[in-house]
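To start, the structure under review is shown below, and the notes come after it.
Removed from the display is one protein chain of the complex; every other protein chain stays in position.
Chain IDs A and B follow the sequence of writing; residue 1 opens each chain.
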Amino acid sequence: MRLPARFSPELLRHVPRKPATVMYPFVPVEAPEGFRGKHEFDIEKCVGCGLCARDCPSGAIEMVPDERTKGKKRPVIHLDRCLFCAQCEESCPRGAIKLTKVYEMAGYKREEMVVTAP
Amino acid sequence: MSEERMFRIPVGPQHPALKEPINFTFIVDGERVVDVKPRIGYNHRGIEKLMESKTYIQGLYLIERICGICSAAHQGCYAQNIEEAAGIEAPPRGVYLRTLIWELERIHSHLLWVGVAYHEIGFDTLFMYVWRDRERVMDILEMISGNRVNYAMNTIGGVRRDVTPEIVDNALKALDYLEERTKYYKKVTEEDDSILARTVNVGILKTEDAKRLCAVGPTARASGLKVDVRRDDPYGAYDELDFDVVVYDTCDLTARVLVRIDEVLESIKMCRQILQNLPSGPVRVKFKRKVPEGESISKVEAPRGEDLHYVKANGTEKPERYKVRAPTLANIPSVCEMLKGGYIADIPIVFAGIDPCIACTDRMLFIDVNTERKWMWTEEELRMYARKWYKKHLKEVVRERWKC
Partner (left out) sequence: MEVLELILLILATVLFPGVVFCTYYALFLEWVDRKFFARLQNRVGPWITGPKGILQPIADIIKLLAKEDITPNGVDRAGFVGAPFFALTLALFSLMFVPIASTSGILSFKGDLLIVLFISTVFGIIIIFAGYVSASRFSIVGTARAGLQFVGYEIPLFVSAIIPALIARSLTLKEIVEWQIAHYPLILCFPAMIAFGIFIVCSLAKLEKLPFDIPEAETEIVAGWATEFSGKKLALFRLSTDLKMLLLAGLATALFLGGPAPWGFTLPADLNPYLAALIYSIWFVIKTIIVVLIMSTLKAAFARYRIDQALRGFWRYLTPLSLAILILTPIVAYHFYW
C-alpha cells in the first residue's frame, strides 16, 4: 500500500536512541584481530633474501646494506608507498615481517614514514 | 526549437550529484531533457599497461585497485583467470571462501548503492540508516580479510586466509541483523509515497532496448532480462549454491532499487549456505610464479554486472597483455537512453541507477578535446605512439621526475 511518510514510526523510534556515530579521534577504536596495519620488522629473523622487495606491488620496500643479516641486506619499508596488502608478510620465508593492528601512522616527514631495524 | 538555441547544462566531471569523473552535456527544454552527450575518459590511469610490467603476484594488488567497491570481483576474476592459464585449480575450501567474499561484497556494494539512491532523491534519513547498517557487513569483511575495502583475500591458487569458527558465528549473527533491516528497507521502498513518486516510471529502459544496448547486471535484470553470469556460466562455488536470479520487468527505477535489495537478500542466503557448509581442507595451492604461453578469459558477475578479464601469457613471470572490460562501460549507452525525455530532477537518480563506477570504466578511449574526435588504439599503435612520444619528450619527463 502506498502511504505518505511510511517511514515516520521508524524515525520517531530513533529519537531516544544513542547516535551510531563512532567518535573516532576522541574515542579510540581498536581494529579487529588480523588487521593489516603498520609493519613490525624483526632483524634477528631476517636473512636478507630480498623476496619481500621482489614481490612488493608498489615498490615500497628498499633493500639497504646491513652486516647483521646473512644476505648482508635488510629491508626498509616506506609506509608512504605501501598499500598494506601484506604480500611481504606472506613472501617472507622466516616470518621477519609482521603486520600489526596499528593504523595511526601519519607523520610530518617522509623519514618518519619508515619501518626498519634500528 | 533548433538544438543550438536550447539550453545546455554541463554535469560533471565535478558535480555534487555525480561523485564520479564523467561529463554529461544535457540539452534541456525547460525541465525536460532532450538529449544527452556523455564523455568519459577523465579517470584513465593506464592500469592495463602497468599490468604488463608487474609480475602475476604483484598484479593481484594492482587489479584490485581498479575499483574500490568491487575490488574482490576484479581480484577474484584475475586469480581465476591466471589459475586457468597456469592450469592449477583452487581447493574447494578456497573456492568457497572466495565466493563468500564475492557475496559479502555484493551485499556491501548494493547497500551502498541503495543508500546513494535515497540520497539522490533527497531522502537523507534513509541514506544514513542504510549506511549505518552497511557497517555491519564491512565489519565482517574486515574481520575475515583484515581490511574494509581492499580485501586482498584472493591469491592465485586459492585465498590467503582461513576463517575461524568465531568469525563464522559473528558473521552469521550480523547476517541475521542485515536480513531484518534489508526486509524493512524493501517494505519502505515499496510503500513510501515520496520514494515511489520519484522512482515509478522514471528512467525507463525497455527490455528490447536493454538487449540492444547490451545492458548488464542489475540494470539488465531490472529491465526483464534474465542475465547473470553466476547462473549462465557458473564459476566459483555458484553451481553448488541454491539461489534465484532476481528479475523485475517494470523497467523503471523502482525495479532497479528492488532488484538490488532482493539481490542483497539472495546474497545473505548464499552467505549462510557457504558459512554453514564450508568444506574442510587447505585454502590454497602453490603457484609457481610463471605461466605457460597461452590465452585465457574469465568472467565474474561483479555487483554492477558482468566483469570480463583477458590475459595473454608468454611463459614469463609477467603477462604480455591484460585486458579488463568492467560492467559500467557496458551500461553507459543504456543510461543515455534512460535519461532522454526525463526531468532534470531525475538526472542524478537515473544516472546513479546503473550504479556507475567510472574508475572501472576508463581504459582505452582517446578523445581529442579540440576536434571531439574519438578513436580507439590497438596495442601496437599505442606502443608505437608511446615510443615516439618518449623519444621526443624523454628529457622533459626525466627532468620533471627528478626535480623534486
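Operating definition for what follows: a contact is a pair of C-beta atoms (placed from the backbone, for glycine too) under 8 Å apart; a residue touches a chain by one contact, two chains touch by 3 or more.
All values derive from a computational prediction rather than experimental measurement.
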Item to complete: Tell me the shown chains the invisible chain touches, ordered by label.
Response: A, B
Discussion item. Of the residues B:121, B:144, B:229 or B:271, I need the one that contacts the missing chain.
Written reply: B:121
Worksheet entry | chain B, residues in touch with the chain not shown (by the definition above) | 7-10, 15-17, 28, 30-31, 118-125, 128-129, 132, 192, 194-195, 197-198, 343-348
Worksheet, complete the sentence: Per the touch rule stated above, chain A touches the missing chain via residues 4-5, 7-8, 11-12, 14-15, 17, 19-21, 23
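Definition applied: only the chains that are shown with their structure count from here on.
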Worksheet item: Centre to centre, by mean C-alpha position, how many angstrom separate chain A and chain B?
Response: 25
Worksheet item: Tell me, which parts of chain A touch chain B in their complex?
Response: 1-7, 10-11, 20, 31-36, 55-58, 83-87, 90-91, 99
Response to the item:
Listed in rising order, chain B residues that touch chain A in their complex are 54-55, 57-62, 64-65, 125-126, 129, 132, 135, 139, 142-143, 146-147, 150, 152, 155, 160-161, 184, 188, 191-194, 196
